[in-house]
Every structure is written in structure tokens, then in C-alpha cells.
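Only one protein chain is missing; all other protein chains are in place.
So, chain A:
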Amino acid sequence: MAAGVAAWLPFARAAAIGWMPVANCPMPLAPTEKNKRQDELIILNVSGRRFQTWRTTLERYPDTLLGSTEKEFFFNEDTKEYFFDRDPEVFRCILNFYRTGKLHYPRYECISAYDEELAFYGILPEIIGDCCYEEYKDRKRENAERLMDDNDSENNQEGSMPSLSFRQTMWRAFENPHTSTLALVFYYVTGFFIAVSVITNVVETVPCGTVPGNKELPCGERYAVAFFCLDTACVMIFTVEYLLRLFAAPSRYRFIRSVMSIIDVVAIMPYYIGLVMTNNEDVSGAFVTLRVFRVFRIFKFSRHSQGLRILGYTLKSCASELGFLLFSLTMAIIIFATVMFYAEKGSSASKFTSIPASFWYTIVTMTTLGYGDMVPKTIAGKIFGSICSLSGVLVIALPVPVIVSNFSRIYHQNQRADKRRAQKKARLARIRVAKTGSSNAYLHSKRNGLLNEALELTNHEFIDEQLFEQNCMESSMQNYPSSRSPSLSSHHGLTTSCCSRRHKKTTHLPNSSVPATRLRSMQELSTIHIQCSEQPSLTTSRSSLNMKSDDGLRPNCKAAQITTAIISIPTPPALTPEGESRPPPSSPGHSTNISTTTTSNIVKVSAL
């Protein structure tokens, strides 16, 4: 708003005439604008699309790129315009911000691309107008969650995390059982014992067999010792697990307060309390109550089941809907209970003895259970009873779809997260395959590029990564003098570590001792080059030279003709760069000393 209103400043100043005649003292001078330039059009060329606007429009926001002198960095002297190599679509929105004062977020735009553009132009996203702000925030949140998910899954799949302490490894193992086999084992063992514990609790109460005395005993009392042992075993496992988790937790305080830990504690406390307490009659009642809490062990399954976790999360997020449901139900129950009570007051032997007693009837009717233990007998009672059951259906049916849709949304989000992770893996695999395919083309292009010149200057050679690794492996494994390059061995030797080659610039090459590769060839070439510079008299009529080597050597070698022939025929043709391993040009009469083997890369050097 301030942008356009600035144009009305002259009007506001002029309106000051109104209070002049009533002023007590003369008006102060209006502040003159220094450096008032004539307004001019400036051209903004964004990736070929030209935008034009007034300079003053841009200067409305002096703390952004376009409004400050920062845009001078992008000024193109030849075309007298400002060139930005950015997205023209988003620039449209940004320029509109200067014009209208409102920043809009287009829905079709990707949120991270948009954020990047905003950051580039120095505009804070908070300025986005109300019309688009919610959309922007929603998409940003979604994106952040997605990134977090991806990061988590990446972290989990990273092979070796650097220097994780023992405690951190343990915590990771607990949180994500797929990280190591031990974690998986632990996961299943605890799951098994939770199941065992729950089944024991259940079976304990089943009557099994009679004892002399014709008394039906529940299994729990008949095989008391066995059940006690089972219980002890389970509780020991749970205790150990809890203590281990407590030890490994990054924030112990937060862990203690978390829901799962509370469930764990509640699951094992009854046992310990039972141990402590004796079989005193007074407290045994309370003791029995405590055993009820053992059923909470079933909630420990939520660590094992994602669906259960989602259910719990849904209930938590639908707390308001559930609250509304509860509240409306309570209201309806009270109303209908009162009505039923007074309606049935007249009838004799009515079960509706009081309003609280009618609560039971109302609840049973509203949830359409209809036990039939309390039934209205008067006509009025029956009428109100039917109204009660109809309204019950409505009241309960209202908040339920909200909860259901929440659950479905969260569940699908989780499904989507898993699916996305799987898709991402597949996508990365495909990218890797595509990369190796195109990497060769890239290598070819690199051959004639700057990298080559740089390497030449240092007498090194660019080789394929795989070959490089192969070399390293080979060189580390084999170390025997080669008898195939006599001329070299007479003078120099090559080191065995090709890996170090890449980092050193040498002029004296030690003895060659490995099956040569292209790298070797280059080194030998360098050797020979040196040789040739030392022996300029050697000339030969024929040579088949590596073109590159030609270029590289020429500036250094005084000899007009370089007297070496190097042929390197690497075995995998796919890795063969043409420039490197060109067979001798088809000049007739060449007799080249080539001895090639198909199994290894051998360089034959003949210096004539």
C-alpha cells in the first residue's frame, strides 16, 4: 500500500494549505529530495524475457536486490539492461510485488524454487499477501516434513555413521530395528515376550479343571508357580529393556516423560509392588486392582505396530472432536434422563428410580444398544424414548466422520512416506545407471577440455574412475618387475603406487613394475619425452603417436620428431577413449612393436 500511496505525497503536502491560515507560526520548509532524478524506464532482462518498469517502482523497496545498488552488479553495459539468469515466471510475481505492494504465491510453482528466487532477490517470504499466505505456509510445511522424512531415511540407510558413540548406536537400534541384526532380534524378542505376557494374563483367569473339593479353579491358581515364573521372566525382560532404553536415550528427562516409557513403567510396576507387598488381606484388594494394570502391556505393542501408533496419533489430533462428542453426549444424556425420569415417574414399579438411574437407560438407548433391562412403560416415556434413540444416532454420527477422515489422512500420509522412500531408492538406482552410461560421454568431452591441459602440465593423465580403482588394486597386489619395457627399465623405473601418481609431479620415473594402463602409458610417455629431450638426436621416420601426447610434448621437446611409439590397447573397449588408444594410423609399412594381450593392458614402447 505504501508503494502507491507514495505517489500521493504531493497531494498530502498540498492539502497542508488547509491549516496554514490557522497556524500561529510560519510553516517549515518541506524537505527537498536530494538527488531527484528524472524517472526513467529500466529494462530487466530475465533469461531473455524483457521486463520494463520505472526506476522509482523498484526503488520503493530499497532493502531488496532490485531496489538497491546491488542490481548494478547485473548491469550489462553493451545492451544497457540488467540481465538476470533466473526464472522469468517467478520474476513476474516478484516484479508485481514492486508494482502493487503485494507478493503473491502462484499455486503451480514449486515451493522450494519459489523460496530460492525470493532469497535471491532479497525478499522475505513473510511479505506474502494474506490471499496466498496460507497456501504458501501449507506447502512449505509439507515440503519440510517430506525433507525430514527423507533425511531420516537417509540417515538410517547410511552405512557407516562417523563416530557414533555406543549410546547413540544403541538408541538408533532401539528406534529403528532395521539398522542391525541385533536390533531386529531384540525387536522380535520383546514382541514375543509382550505377546506371551498378555496371553498369560488372559489364560490365568480361565477355569481349568477341578480340585478335589469340587471347586473350579482358574488356571492361575492351579499352576501358580508356572505362571509366576512366566510373569517373572517377562517382567525381567521388560525391565532390562526399559533400563537399556533409559540408558541410551539422548535426553533422559524427555524419555521419562514420553508416553511409551510411562506405559513401560505401568506395565512392570504391578509386579514389583506385588513382590513387596505381602499376602495381607487388607491390601490384597488393592493388589488385585494393580494386576489390572498388567493389561497395559498390550500397549507396548504400539512400538511394533505402525497402525496402532497412527491410531493413537489420530486420537490425539482429534482431541477437539472427541471432546465435542463427549460434551454433546453428556448434554443429551442429562436432558433425556431427566425427561424419562419424570415421564416414568407415574408408572408403578418403574425402574427409573432417579435421574442418575435413568442415565443408564439413556446411554444404552442413544448408542442403540438397547439391553432391555430398563424399558419405559408409559406412553410418554415410550415417545421420549424413541426420540432419544433417534437423536442418539445423530449426535454420535456427527463427529465420527471427522475422526475417520483424520485417521485416513494420517494413515495415507504414512503410506505415502513409505512409498516415497521406496520410489526414491528405485529412482536413485536408475540415476546411478544412467550416470555411468553418460559418464563415458562426459569423459570424452573432458578429454579435449581444460582438465586435460591442466593434467598435461603436470604430466598426469585423466583416466576413468573405475580404471583408476582397478589400477590401485592391481598395483597394490602385484609388484613385479616388468620385462617388457627394457628401454625404460634401463633408465627409469616406475613406482608401483599409481595412486600417488596423481598427486606428485615427477620427472624421474622409477621402474615400471605393473601391467601398464593408460596411466602407465602416460607416465612412460613422459619418460620417453624426457628421454627424447635428453637425446634429441634420435629421430625416426615412423611413429604413431598419441595425439594428445603430441600436443603436450611439443612445447617441451626440442626435437622436431618425437621418437616414440606408444600403443596402448586397453581391454574393455567401452572405456577406451579414442584419442588415447588409437591404433597406429594406417600408414603403410609400419611395423609396430606391438604386443598386445587381451587380458591385461600392456604398453609396448619402442624407442627408435
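We take it that contacts are C-beta pairs under 8 Å (C-beta built on N, C-alpha and C of every residue); 3 or more make two chains touch, one makes a residue touch a chain; residues count from 1.
Keep this in mind: contacts and distances are computed from a predicted model.
The listed choices are "F-box/LRR-repeat protein 3-like", "Kv channel-interacting protein 4", "Auxin-responsive protein" or "Phenylalanine--tRNA ligase beta subunit"; the UniProt protein name belonging to the chain that is not shown reads "Kv channel-interacting protein 4".
Check A:A12, A:V206, A:A319 or A:A397 against the missing chain and you find that the one touching it is A:A12. Taking the whole complex into account, chain A touches the unshown chain at residues 1-15, 17-27, 29-30, 32, 39, 100.
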